[in-house]
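With one protein chain withheld, the remaining protein chains of the complex are depicted in position.
Read from first to last, the chains carry the letters A and B; within each, the first residue is number 1.
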Amino acid sequence: MPDAPGLELLAQDLRDVHADAVVGTEFFRGKGAIQIAPAAIDEVLAFLRGRGFAHLMSVHGVDYYPEEPRLGVQYEMLDREALDRLTVKLRVPLDAPSVPSVTPKWPTANHQEREVYDMFGVVFDGHPDLRRILMPEDYEGHPQRRDFPIGGEPVLFTVAEAAGKDYTMGADNKPKRAETES
Amino acid sequence: MEIIKREKTGKEGDFRIRQLQARDMLRGDLEGDDLEQYVRDRVITTTLDRAANWARGNSLFPATFGLACCAIEMMSVVGARLDIARFGFEAFRASPRQADLLILSGRISIKMAPIVRRIYDQMLDPKYAIAMGACSSSMGVFNNYAIVPADKFMPVDVHVPGCPPRPEALMYGILKLRSMVHADPSLGWRERYDAERTVEVLPAEGEELLRRETAVNALIPEDTAGA
Partner (left out) sequence: MSTTDVTPYRSGEERIDVTQRVQTLPAPPDQELLTLNMGPHHPATHGVLRLLVTLEAEVVRDLKPLIGYVHTGIEKTAEDKSYWKAIPVVERMDYLAYYFNAMAFCGATETLLDVEVPRRAQYLRVIHMELNRIMSHLVWLGTSMLDLGAVTVWWYCFRERETILDLFEQSSGQRMHTRYFQVGGVMEDIPAGFEGNLRKFLKKMPDAIDQYLDLLNRNEIALRRLRDTCPLDEQTLLDLGVTGPLLRASGNPWDLRKAMPYSSYEDFEFKIPVGTRGDNYDRFAVRMQEMKESVKIIEQAIDGLPEGPFITEDRKVALPPRHELATSMEALLHHFKLVTEGFRVPPGEVYYPIEGPRGEYGMFIRSDGSSKPARVHMRDPSFVNLQATEPMVRDAYIADLITTLAMMDPVLGGVDR
């Protein structure tokens, strides 16, 4: 991992090349992370590729609710020669959730960006085939946002079953559940 | 599961006598009363129904339908330690048309549920379903937006609890189903599908009804297009 001074030097070099790309840096538990502006992700990854971080291992999304900007996308970079890892983080607000897609230059991001889109609603401009990957095609909502309800069935206790309340369907295609919920 | 113990009739020397009788039988030497007694000792009389039920129960063809972790334990049941072949169930059929047991081994996501239902519909009567594991019986470990318990969209005959259930537990569930089948292979389909007091539809008026109301893959008489 680039140590804390190394991380600062890297961030400084990045600022020299792309002026407003870097928003901040953090060094936590021995690993460095660079926070960048969303529009600059392509240039930043190209710069890092030039510095040896030639492998993108993971693209994943985070929901920082209730902090703003709410949606975050993180890119894990790996340098196999120097055995280094680096995280590139960016944040987008909910009303303008668009990030340039890195799939043309980094083919590994194809399915992973689709998953971030499916689960969080971040739109990746320039992605060749942005559609839902894990949920059904016509699903509404983005499940892994923090304000999406977790869903699920109410637990069926045998006491309730004896009273006639259960969730199996009756012949009229309506649930057999009694009117009052326990 | 009941184990009926049958008492040993006869005394010590009986085995030797039976051995000699069998030898005589094979040589063609047994005649008259001896022959009659021989045959009466060895024939079980039963009704055709019970014989057919016994055969049905001992030759269920499970469908290869592994969804998730429970599928691995289902594979263990087929393995050599808990040999499912000793009960006659080793012929796992890939096509649902040829299978009569659907073992729902694993969690059923909302994307998969219509497909499971379609496969269940494609199976021919009499068909059985075992919900293996906690995820398919109830929601299991994951009570969330993404999965659905099997009872919501298809009738299930036996639920096997566990996460994943041990192969022995699955075996117990399958044997329970087998004894249910021995008793009555239809397993009350009329109650299950709410078809009590239904009448047979005569061909004249029935065709129209069939065409309108049936599932996509039912056979309509005289309609052989696409067969």
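Keep in mind that, in the parts below, a residue touches a chain if its C-beta (ideal position, glycine included) is under 8 Å from a C-beta of that chain, and two chains touch if they have at least 3 such contacts.
These numbers were taken from a predicted model, which means no experiment stands behind them.
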Hidden partner chain, touching residue among B:30, B:67 or B:84: B:67
Hidden-chain contact residue, picked from the options A:23, A:37, A:94 or A:133: A:133
Contacts of chain B with the absent chain, listed as residue ranges: 64-69, 71-73, 75-76, 79-81, 94, 96, 106-107, 109, 111-112, 115, 119, 135, 141-147, 163-164, 166
Touching residues (missing chain, whole complex) on chain A: 28-29, 31, 33, 54-58, 60-63, 74, 76, 80, 83, 85, 87, 106-108, 110-112, 115, 132-136, 143-144, 146, 148, 150-151
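Keep this in mind: only the chains that are shown with their structure count from here on.
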Chain centre separation (chain A, chain B; CA means) in Å: 46
Parts of chain A lying in touch with chain B, wherever the complex brings them together: 135-136, 143, 148-153, 155-156, 167-171
Touching residues (chain side chain B, partner chain A) in the complex: 110-111, 138-139, 142-146, 149, 151-153, 194
